[in-house]
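Everything on this sheet refers to the single structure shown next.
Here the complex is missing a single protein chain, while all its other protein chains stay put.
Then we have chain A:
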């Protein structure tokens, strides 16, 4: 009978094993996304706060010119280790449209920590008009919205280069090794030395790609650390409980075998 129990787990296992097949199958030609080491890898991984803060700086100075992150508020940055004053200072650098006021007029005011990240464009049409017809996607949950997650983001940001011989890239498009179809409207966004970090980290392409991928992973899954910490406690508890439940079961059944 132990065999049939094993079979049950085999069925369950194969269900789980086959399940992600659709995700990896998407996109036609199979592009292998290299595995990048991140601080949040593995079940005990956490966000490297310094890296995520640098990533936010890159977002603010580079990405935010085209990409919105409308699901995040400035107050969320507290979770990256910024102080209340720092967050207020960052928020106040942008002008937010508010209103209507008592006269029925819309007005601009400095941002507050409770404001959502200001979007660079008023609407998708304006975004397309400014970007050669392409729509820069919102980055709030981008790490969850792409197969490969942060590994894919890192690969994409470092995957620009000249097309291989025989491949022509359309007008206004750029070659990228890891983008599905290899032609991406976004020009290489990160260039060496583009951002100056106050902590002295050299702004190499790899460093910047890692930092911004870490930041975007945090933005997509701000609950990750709390979730894993809770999960470890719950599974430890359940393992002990399973032992107790099994002992109780054995004791109760002892007299009927």
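FYI, a contact is a pair of C-beta atoms (placed from the backbone, for glycine too) under 8 Å apart; a residue touches a chain by one contact, two chains touch by 3 or more; residues count from 1.
The rule we apply is simple: contacts and distances are computed from a predicted model.
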item	value
Undisplayed chain, where the name is taken from the UniProt record, one of "Cytochrome b", "ABC transporter permease", "Sarcosine oxidase subunit alpha" or "Dipeptide transport ATP-binding protein DppD"	"Cytochrome b"
Chain not shown: contacting residue from A:126, A:167, A:187 or A:238	A:238
Contact with the hidden chain (one of A:37, A:109 or A:144)	A:144
Among A:50, A:71 or A:88, residue touching the chain not depicted	A:71
Chain not shown, touching residues in chain A	1-2, 4-5, 8, 11-12, 14-16, 18-23, 25-28, 43, 70-71, 76, 137, 140-141, 144-147, 149, 180, 220, 222-223, 227-228, 230-232, 234-235, 238-239, 241-242, 245-246, 248-250, 252-253, 256-257
